[in-house]
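Have a look at the structure below before the remarks.
Missing here is one protein chain; the remaining ones are kept as they sit in the complex.
For reference, chains read A, B, C, D and E in written order, and residue numbers begin at 1 within each chain.
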Amino acid sequence: MQKKVSIFRHEHFNAAHRLYNPAWSNEKNDAVFGKCNNPSFHGHNYELVVKITGVPDAETGYVMDMKELSELIQQEIHSRFDHKNLNLDTEEFKHLNPTAENIAIVIYELLRPHIPADKDMQVRLYETPRNFVEYPA
Amino acid sequence: MQKKVSIFRHEHFNAAHRLYNPAWSNEKNDAVFGKCNNPSFHGHNYELVVKITGVPDAETGYVMDMKELSELIQQEIHSRFDHKNLNLDTEEFKHLNPTAENIAIVIYELLRPHIPADKDMQVRLYETPRNFVEYPA
Amino acid sequence: MQKKVSIFRHEHFNAAHRLYNPAWSNEKNDAVFGKCNNPSFHGHNYELVVKITGVPDAETGYVMDMKELSELIQQEIHSRFDHKNLNLDTEEFKHLNPTAENIAIVIYELLRPHIPADKDMQVRLYETPRNFVEYPA
Amino acid sequence: MQKKVSIFRHEHFNAAHRLYNPAWSNEKNDAVFGKCNNPSFHGHNYELVVKITGVPDAETGYVMDMKELSELIQQEIHSRFDHKNLNLDTEEFKHLNPTAENIAIVIYELLRPHIPADKDMQVRLYETPRNFVEYPA
Amino acid sequence: MQKKVSIFRHEHFNAAHRLYNPAWSNEKNDAVFGKCNNPSFHGHNYELVVKITGVPDAETGYVMDMKELSELIQQEIHSRFDHKNLNLDTEEFKHLNPTAENIAIVIYELLRPHIPADKDMQVRLYETPRNFVEYPA
Partner (left out) sequence: MQKKVSIFRHEHFNAAHRLYNPAWSNEKNDAVFGKCNNPSFHGHNYELVVKITGVPDAETGYVMDMKELSELIQQEIHSRFDHKNLNLDTEEFKHLNPTAENIAIVIYELLRPHIPADKDMQVRLYETPRNFVEYPA
């Protein structure tokens, strides 16, 4: 019998960002994004939970080695975004508004090619303890 | 491509309640609800997480503005239930037992008409850090 | 050498209460206590942390057995206040306003006689995750 | 209308364990399981969340009485695994590697027969605050 | 008898910052502050706990009204620092390195004049869930 289990690994990174749409006037950006549009940026402690779903390996009892998953997140996400300004210092958000929704999609797409194709993946990202997102829904 | 994301907003309110079924004897209420049937009431810090699922808007990168979601919860839920006695002070629980299950259903039904029809919604309600519910399942 | 260590035990109880001063008019109670003065009561999940300070016993390595401390809190505090209306159901708050400050003082005074005289004691009480108190300061 | 709600109950237990595959050499066990293969064992505070999904009872407003669910977990899981060495002291892990994945499957299978057949069940198990699993996925 | 109680109020704000000493070379700033010296800034969800110690008022049972304390923090701290770049947007950190230590001292000095002189005050500031400070020690 194939018993599917999900495993979750919790990591974190700190970054600055600013929300705005360059196609809009300053007034419209202010009206829509409010103080999140501060041109000098603000920041967050992003808490990231990566979920991998699959059948545990018969010999190890692991869906995936949590240590390998942690190292993958370190290498693909932490080294790219930790202590960075998402708008200024990263390729990914030069032309993409760094909302929590978009950051979660980007993280998913950076990690997905490194996860075996027979496993499912989902990303949960906390922008604050009170605001968080999941992708895919 | 349509990429669906879920967003979550965490709010809270404090309330008193009592669990009992008016169609039953005191003895049966005591047997089923135990000390939750205390006729002078007891209370909780309810922690509420509202989840909205949809495709982020192309211009904002938002599934929904978290600030608007927070204000909606403030207006529809917090103003109705915070620092209230659910059994005595609210229309919703005058004839409905205020179990966590029923409170979650009521909160869902109060919020749902205010959420765009193309978005899904789910409510998670913590009665205590150790007891919580989700609706719809 | 006498090495003093503090030990902490975390417990919880749920209760209803109402803040008001019977010597005042309704208007003054409303002005001072706001919605905490709701005459039908509201409630909280109180989280309680009891701290005991002393020199660990040479034979056990314990300042005090955490299990005994837990049972003491169960017997003196939980059985008295859990699932109760503090104003209506308890002797302690019949004539004392059940603010977090006063509840902490009452809990301290109920537990203190059961703790050996050569040990210090302090109570931390969370009324909500955002509001808490300590006694003695 | 049939409104399905999920309820969740949070419990915990502490245990020692060691990860290894008896069919492998020491070298291979070390390569795969690293310090989790320490032959003198290490341990965790396991935090367990059990989710039950069903239609609330019309008379009680409960999917299931949380107190009964808590007592069931106490009787079937806590009494079996708390303050135990999973590899040495339990039948379940004598010949099964006690990874978080396998512990979650075992807990599910121990509890499932005690839950009514018209209800769904899922187990979430935290091995640490940073590593956790869910079964079924 | 004068029974002193401490009350604590938990608030939060999000901000960007950069650590560096303008009197030093870039090399020395990098050596000392590492990636915290990123010239495009990074950011945090700052969690702030303000502690006030005094004798509860005989008529209210309050050391201080938590609601007033919350509003004071909103007005003096949140409105000044939330969604701001501490280095660029604030007077306080134009010439002061915004380490957690210095931010806590600044917050203390902004709030202290608004707290009655017969009460003590202490600030706890979480820069991340893993790094925090208290002032005065």
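Methods note: a contact is a pair of C-beta atoms (placed from the backbone, for glycine too) under 8 Å apart; a residue touches a chain by one contact, two chains touch by 3 or more.
Computed from a predicted model, the values in this text were never measured in an experiment.
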Missing chain: touched chains present in the view: C, D, E
Residue among E:Phe8, E:Phe41, E:Tyr62 or E:Tyr135 touching the omitted chain: E:Tyr135
Touch criterion as defined above, residue of D:Asp30, D:Asp57, D:Glu76 or D:Asp89 at the omitted chain: D:Asp89
Options E:Asp30, E:Glu101 or E:Asp120, residue touching the unrepresented chain: E:Glu101
In subunit D, positions touching the absent partner: 12, 14-17, 35-36, 38, 40-45, 82-85, 88-89, 128-129
Hidden partner interface residues of subunit E, rising order: 19, 21, 23-24, 32-34, 96-102, 104-105, 129-137
On subunit C, residues whose C-beta touches the chain left out of the figure: 3-11, 53-54, 56, 59-63, 65-67, 120
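One rule holds in what follows: only the chains that are shown with their structure count from here on.
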Which of A-E and A-D has more C-beta pairs touching across its chains: A-E
Chain occupying the most central position, where position means C-alpha average: B
Residue-number overlap at the subunit B/subunit D interface, same or different (half cut): different
Centre-of-Cα separation between subunit C and subunit B, whole angstrom: 28
Per-residue overlap in subunit D, given as positions that touch at least 2 other chains: none
